[in-house]
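Only one protein chain is missing; all other protein chains are in place.
Going by the order they are written in, the chains are A, B and C; count residues from 1 in each one.
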Amino acid sequence: MSVVEQPRETQQQDINADLGFGSVVSRESQRLLNKDGTFNVQRQGLPLLHSIAVYHYLLNITWPKFLAYVTGSYVITNALFAVAYILCGDTALSAFGPQPMPARFWSAFFFSVDTLATIGYGNISPNNTAANVVVTVEALIGLLGFSVVAGIVFARFARPVAKIAFSRNAIIAPYRDQRALMFRIVNEKSNEIVELRATVLLTRRKPGVDGSREYHPLKLERERVVFFPASWTIVHPIDNESPLRDLNQESLTASDAEILILLNGFDETFSQNVHTRSSYRAEEVVWGARFQPMFNPPREDGTISVDIRKLHDIQRVAL
Amino acid sequence: MSVVEQPRETQQQDINADLGFGSVVSRESQRLLNKDGTFNVQRQGLPLLHSIAVYHYLLNITWPKFLAYVTGSYVITNALFAVAYILCGDTALSAFGPQPMPARFWSAFFFSVDTLATIGYGNISPNNTAANVVVTVEALIGLLGFSVVAGIVFARFARPVAKIAFSRNAIIAPYRDQRALMFRIVNEKSNEIVELRATVLLTRRKPGVDGSREYHPLKLERERVVFFPASWTIVHPIDNESPLRDLNQESLTASDAEILILLNGFDETFSQNVHTRSSYRAEEVVWGARFQPMFNPPREDGTISVDIRKLHDIQRVAL
Amino acid sequence: MSVVEQPRETQQQDINADLGFGSVVSRESQRLLNKDGTFNVQRQGLPLLHSIAVYHYLLNITWPKFLAYVTGSYVITNALFAVAYILCGDTALSAFGPQPMPARFWSAFFFSVDTLATIGYGNISPNNTAANVVVTVEALIGLLGFSVVAGIVFARFARPVAKIAFSRNAIIAPYRDQRALMFRIVNEKSNEIVELRATVLLTRRKPGVDGSREYHPLKLERERVVFFPASWTIVHPIDNESPLRDLNQESLTASDAEILILLNGFDETFSQNVHTRSSYRAEEVVWGARFQPMFNPPREDGTISVDIRKLHDIQRVAL
Partner (left out) sequence: MSVVEQPRETQQQDINADLGFGSVVSRESQRLLNKDGTFNVQRQGLPLLHSIAVYHYLLNITWPKFLAYVTGSYVITNALFAVAYILCGDTALSAFGPQPMPARFWSAFFFSVDTLATIGYGNISPNNTAANVVVTVEALIGLLGFSVVAGIVFARFARPVAKIAFSRNAIIAPYRDQRALMFRIVNEKSNEIVELRATVLLTRRKPGVDGSREYHPLKLERERVVFFPASWTIVHPIDNESPLRDLNQESLTASDAEILILLNGFDETFSQNVHTRSSYRAEEVVWGARFQPMFNPPREDGTISVDIRKLHDIQRVAL
């Protein structure tokens, strides 16, 4: 079976099982969904530069990096306009007169700052028509540019971003008279999330078939919590209908299995829905473990608290 | 049956079958839904200019066109205020003095830029009360105007726009022991869309009845994907309950059939729901074809990638 | 039964039937829901001025009114600061010198404009510490004030507002072998609305019981349309289970009946959900009528169009 010509039977099945990841998987085992929720599928053929991509990028870089870009653009813009004023001739700015370089450049540069930021002290002023035209252009660019920057600065603050942390491992734990797959999550930010809902899927290579993947939803003991003040342990009981019922650690790993997770909830600070994804590969599932409680012993005054640094703490148990 | 007087029976049926498109169709076969998702029904009697229409227009034109409008408005506004300052008399601006036209106009123009952009170098300043009043007006207009422009510039960046591309053709392909109607989609932008849901309808002229349309929902093999990292092939199996079961290429074309599609999903970059529409006319449905895989052969390091330029590639097969 | 002391039986029923309107109705027949969707119930005891109320008000007034408020505030603010500068003494501004009133006021006023709008020509400048302090305050107020105005201006453009027009009358029309209550709606703006959903309720005074209201949901022949390009006729068939089955024009009017409507849909321009309400009183229901088609005869080139001015056109028919 090559990638281009698939037997009819297989292709149909793939379409059926497809969740948007497709069925082509490489011999090298790579995860489908990275721990941070980004997808491990590259899209080729996208236009090089989308305004959306730039915007997305500027929203997601760190503050120091963002401020470096802003400062860099600001300095470069002023330098370019300084050159433009110099090209307008000796009479362009009132300060030029017999002023030689590089002093002239700096006069032009600081005059540009004066203009771009719409300060306009007037200690230097445009003296000929060419310089006035450049001022006209620079004022417009300054106002539009700073409004874009202002918008992005604000969006960086105001955008709802669920920062839900997942336990490092999923576990297979004793649960009632059987076993269950469990992992737990905690809200790492101070905003409150309510009505949180989880969707969990198992994907693995189909046994016997070369390279083709299958996807199974995993039924949860509770799909949704109304409140999410502390932590939530998401539990898939491995009962007779679970796709995990006949699998063990070896068969899970051998079939490149991966647990895919999508969470969505409502962020109260921003009044918007938020989504988070993550996944566990077979190697990240610990068979025979239990989560350590995250709750601290209650204080004297009765205050209950949870220590989110204990998120990953597990304890081995027999299955 | 004229448009104005319908037999009672027919009108009732129309209301029942109506999806908002109405049942009046012309002899000329025109599509209901354009490929870009806009509707092919004109609304007459709308007020000429809505603020929403202007806003909508300014959001959706290209960047060069948008910037041309902004620049044009900026130049025209300054020119109009230049005229206003000139009308304020010889003493209006400190620069006027004995200055003749057109030099006076340019002084006034650049002073207007100075004011509208709130730079205020002060090399030219308002000298009489009339000019000061115009300055007062221009400052307000400048501040309001630039805030509107800033808002729209920002909205152009920050608005969630699903750019989902549809395969050029829908196909009728072999599927299990029967056939299925399929088309596929890909996310053309770099933003991620999750929880994507599809609604698909078939509309065609009713056989026998003059001009009246009927609408049938098409049941999908999968109505929703949780993840959408690469492509999604949407499949309507043509089973015994499908409205397509007794139709073929000729009868579909003869009855002006059209497949209407509505997609909605959640855009992660903007934390908002997005909708996309499109349609396939009977002529755009290829009978006896299959989609070529879009996935590239996996690379040595195991990276999976999809080539979105292969979206439209189909291959003829016997049905 | 007085308003304050209700027999136990009745109060319980009321709670049960309550939709948020309560059961106290006056002898005067007043509608519950105004045609524009506002409620006809006043809330007493609200704090006098909420920031939300002010914001809401400023979003919903007409543009001329809004601009009048902005201009008014701008002039008044400048006048107040002009007085402040004058109170700072003869040396406050460079222009004051021996300048008498009212010329001094105007100097101070235009200097205030210069400062509030952050122009700063410098032809007048603050000369003593008091004036400088006032400048410091005015600059902050100017920047904050204009940013609020800018935000509201932008929100007025960018807020999703469904402008769905309802037919003036609801009608009782022949429908299949029975009757149906119908009304129709049209999108009056150029933005597109999809996935529109209708909820319709009948409310009337309970027969026999003094003043108490009952509420019944009306089952619709179609609760939701996927597309809404033209118009939608909403139909409640009056079958054996309809609360309208035994009512006629007189009994409907006598019992102060009102048809309450809530529409919600998704606005594509703003990527947000929108809601609209309206209602029909018994007097606004026409018994024995049918809506005239709103579709124009198709043009030669096959273009379909709907004339939204025909929204209200009905034609009498026998029931």
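What to note about this one:
Keep in mind that, in the parts below, a contact is a pair of C-beta atoms (placed from the backbone, for glycine too) under 8 Å apart; a residue touches a chain by one contact, two chains touch by 3 or more.
Since we're looking at a predicted model, the values are computed, not measured.
When the whole complex is considered, the residue among B:Gln30, B:Thr118 or B:Ser167 that touches the unshown chain is B:Thr118.
Checked against the full complex, the candidates A:Phe146, A:Phe166, A:Tyr215 or A:Tyr280 give a single residue touching the omitted chain, namely A:Phe146.
Contact with the omitted chain, checked across A:Phe39, A:Phe96, A:Phe166 or A:Trp232, is made by A:Trp232. Residue A:Glu195 is the one among A:Glu195, A:Glu223 or A:Glu250 that touches the chain missing from this view.
Looking at A:Ala53, A:Val70, A:Val83 or A:Val133, the residue that reaches the missing chain in the full complex is A:Val70. Subunit A meets the missing chain through residues 63, 70-71, 74, 78, 106, 110, 113-114, 116-123, 146, 149-151, 153-154, 156-158, 161, 163, 174-176, 182, 186-192, 194-196, 221-222, 225-233, 235, 266, 268-269, 271-272, 290, 292-310, 317.
Summarising the interface, subunit B meets the missing chain with residues 118-122. Interface residues of subunit C facing the missing partner chain: 3-4, 6, 8, 11-12, 15-16, 18-22, 24-30, 33, 38-46, 50-53, 55-56, 59, 94, 114-115, 118-122, 125-126, 129, 132, 135-136, 139-140, 142-144, 147-148, 150-152, 155, 159-160, 199, 201, 260, 262, 264, 270, 272-275, 277.
FYI, only the chains that are shown with their structure count from here on.
Each chain's centre was taken as the mean of its CA atoms, and the one lying most distant from subunit C is A. Of the chain pairs listed in A-B or A-C, the one whose interface repeats that of B-C (more than half of its contact pairs identical by residue number) is A-B.
Subunit A and subunit B have centres, each the mean of its CA atoms, that are 27 Å apart. Subunit A and subunit C have centres, each the mean of its CA atoms, that are 38 Å apart.
Shared interface positions of subunit B, defined as residues touching 2 or more other chains, are 114, 118-122, 150-151, 272.
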